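Showing just some of the chains, left in place.
Which chain is which? They are A and B, in the order written, and residues in each are numbered from 1.
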Amino acid sequence: MKKILNKPENYVNEMLDGMISAHPEYYNLFGDSGKVVTRAKADKNKKVGIVSGGGSGHLPVFTGYVGRGLLDACAIGDVFASPSAEQMADAIRAADQGAGVLRLYGNYGGDVMNFDMAGDLVEFEDITCTTVLLADDIASAPIEERENRRGVAGMVYAFKLSGAAAEEGRDLDGVTAIAQKAANSCRSIGAALSSCTVPQAGKPTFEIADDEMEMGMGIHGEPGVWRGKLKTADQIANEMLDRLLSDMPLQSGDRVSVMVNSLGATPPEELYILYRIVKQRLEEAGATIIMPLVGRYATSMEMSGVSFTLCKLDDELEKLLKAPCDCPFWKIA
Amino acid sequence: MTINRATITTSITRLTEAMERDFDMLNTADGALGDGDLGITMLRGMRAINEDIQGLPDDLGLALFQCAKSFTKSSGSSYGTLLATGLMAVAKTLKGKTEIEAAQIGNLVSVALDQMQARGKAQLGGKTVLDSLDAVAKATYNKTDAKDIADAAATAVDTALKEFRNKKATIGRARIYAEKSIGLDDPGMLAMNRIIKALADRQGTNNNNKTE
């Protein structure tokens, strides 16, 4: 897969530069690392701050979701590499309005260490932090070891739900509880058809034959549960749903939102073909689908493939999911 | 022998030289089991420390805190953050002191190890930098003579490398390579081998996975 870029080492800074100059009404840089993004107009109204962060190469995750009803600030690193603890500390400083800051991000070793360290750094500055980790990728560990799972697209639901809670004026514990409830309610699985290329690596992260796919692959190319011949859309959708529903069974009357997400290159045409089966299966399970999300919400640059995320909702979460939000990648009026 | 600001600046210089030398080797080792940036992390970190070496305080606690900060700024790599965590833990213990006895080293390694373990949430025996430090802590425990300590530490990191080489990686990015990691040194253990050798001023070998 070919890429349009200049010097690989400038990829992230040039990307952020372009992103911020295309959307100055939404984004701002903060601090001197050049990789911490905040809202352009931070209304300093003592609301709880929400920060996220992680490696670059997943737009709209992470920085894209800085905006009203979503995140307050983000620290990003090089492609697929954790930002430094100092950058994360800057993101926390930017997000703090005196009501404390929730750190909300995916369960990856480097990110966890750095966000913890960032918490130590800002503790001296009297900023109270809480943490919620997304660990929604069911292919990355069995249910008994849920806490070891990686965080993938479920993150987007957690941003949205806790972002809406913060905007409503809930306190740090309240916002953290919503984020944790969201994290607990999400299950995801991905399937990859082709690799992506980390600019500084210069070659695809992994090789995969032209007639093959890999079920359960992670968003950085982490090995999945099987690799084999490319199946049909309906087979792929059914297997992904089988796996999701056996990890988090649904009952008649359940409400659920579902994300059918492109890992990058896979076009919306294919997502909609998959969505037919998703809808059919969830309805067969007796569930009601609330605000399905079909599109590119959490990607791996030009990787080809899809992920499905189920997010079980109760009254509270449903209301928060439908609340307004506004960033260049997601608008709910 | 006592350890003071001068000991630290000399150590920084030796460490930086070692990392300049081992840059490629560490990237390659990390490339086999991870994302290939360990040499970059170490060299960037040491260069950042070096930049501020003139202003290094006499207070050993403050001096090490400054070194730790350089690592937390220069990269978000796990290894840098773990080293910074260890340095900060030691820095807290030493705050207010301008010199300490060599005999304290074993104890300080344990202090660093504990905090690093807490930070990384990993067990001993997982084939990580923690196992190298654990070997060093045990080998230097109760030793008082600087030369004895240096010898023991240098031997300990070699032994640890050899002992863990044929185990499976269980932590960090290397974990996903599982079987493939057998027979390969953990990059973080390899880096700690070079760090300790440089600090102890004992020759580090340049051969990854060769008999030593």
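The definition used in the following text is that a residue touches a chain if its C-beta (ideal position, glycine included) is under 8 Å from a C-beta of that chain, and two chains touch if they have at least 3 such contacts.
Nothing here was measured: the structure is a model prediction, and the numbers come from that model.
Jot down the chain formula for the full complex, using the labels you see.
Summing over the structure file, the composition is A x2, B x2.
Just so it is clear, only the chains that are shown with their structure count from here on.
What is the distance, in whole Å, between the centres of subunit A and subunit B, each centre taken as the mean of its C-alpha atoms?
Whole-Å distance between the two chain centres: 33.
Where on subunit A is subunit B touching in the complex?
Contact set of subunit A toward subunit B: 33, 77, 80-88, 109-114, 116-117, 120-121, 201, 222-223.
If you look only at subunit B, which of its residues touch subunit A in the complex?
35-37, 69, 72-78, 80-82, 84-85, 88, 119-121, 171-173, 176
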